[in-house]
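All remarks here apply to the structure that follows.
Every protein chain but one is kept in place in this view of the complex.
Let's look at chain A:
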Amino acid sequence: MSLFNARSAWTIYKQELMRAFRTAMQSILAPVLTTTLYFVVFGAAIGGQMKSGVDGLNYGAFIVPGLLLLTILGESVSNASFGIYMPRFTGAIYELLSAPVGVAETLVGFVGAAASKSLILAAIILFTASFFVDYTIAHPVYAFFFVLLVSASFSLFGFILGIWADSFEKLTIVPLLILTPLTFLGGTFYSIDMLPEPWRQVAMANPVVYLVNGLRWTFYGSSDVPIALSLGLTLLFLVLCIGFITWIFKSGWRLRT
């Protein structure tokens, strides 16, 4: 008996990607426009007045990794959570639950599609950013895998959120009230080294700091925290999410009555 049905996983993946393109205005154009506005306002307009830059970088270039991460986190969580919440909400989840589909196919389908959307968005945003700010990517292969790792981890987190939520309010409360503040305070727009003590120590308790700095290292070869620590923590988060989702499928928590 096969433990993984590739065709089932591909079917879910394809369906989820199609859903994104069906709602392209909301799922692709809106985040690209929002991020572009950040580049225009903070990168080109305000950053243009900051002659000294940050950490030896032009301010516009400095914020590129952070803004990219801001979009990736939000979109990964949002896409994956809506992807599984909507069939739960409408009752269409019956088809998934009655199909010969296990945790592996479900994750590859739903989380894979959400992560893919984030990667597509990241590529569009980087392309768009090149019109407003000059940036370089010192380690493009690392950058790709780091973005992939973050997209996958937060898509898994979004999937958990979509299973936990029993209302649209709960679905949006975590991205709006937790993720966005953590990202803004996680060194997207400034270097953690610029903060006085004890705020620097407080900031180090923010997990997003490690993500932003990890991505910044892949762009510019330097960051506030070691890249190994960023990678290790992100991997740990990924493993914890997979473990929790495996438990959800075994126990049927909020999926099966």
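Quick notes
The working rule: a residue touches a chain if its C-beta (ideal position, glycine included) is under 8 Å from a C-beta of that chain, and two chains touch if they have at least 3 such contacts; residues count from 1.
Keep this in mind: contacts and distances are computed from a predicted model.
Missing chain, UniProt name from the options "Multidrug ABC transporter ATP-binding protein", "Aspartyl/glutamyl-tRNA(Asn/Gln) amidotransferase subunit C", "L-lactate dehydrogenase complex protein LldF" or "Cell shape-determining protein MreC": "Multidrug ABC transporter ATP-binding protein". Taking the complete complex into account, A:96 is the one of A:57, A:96 or A:133 that touches the chain left out.
Against the chain not displayed here, chain A makes contact via residues 1-2, 5, 7-8, 10-12, 14-15, 18-19, 22, 86-87, 90-92, 94-102, 252, 256-257.
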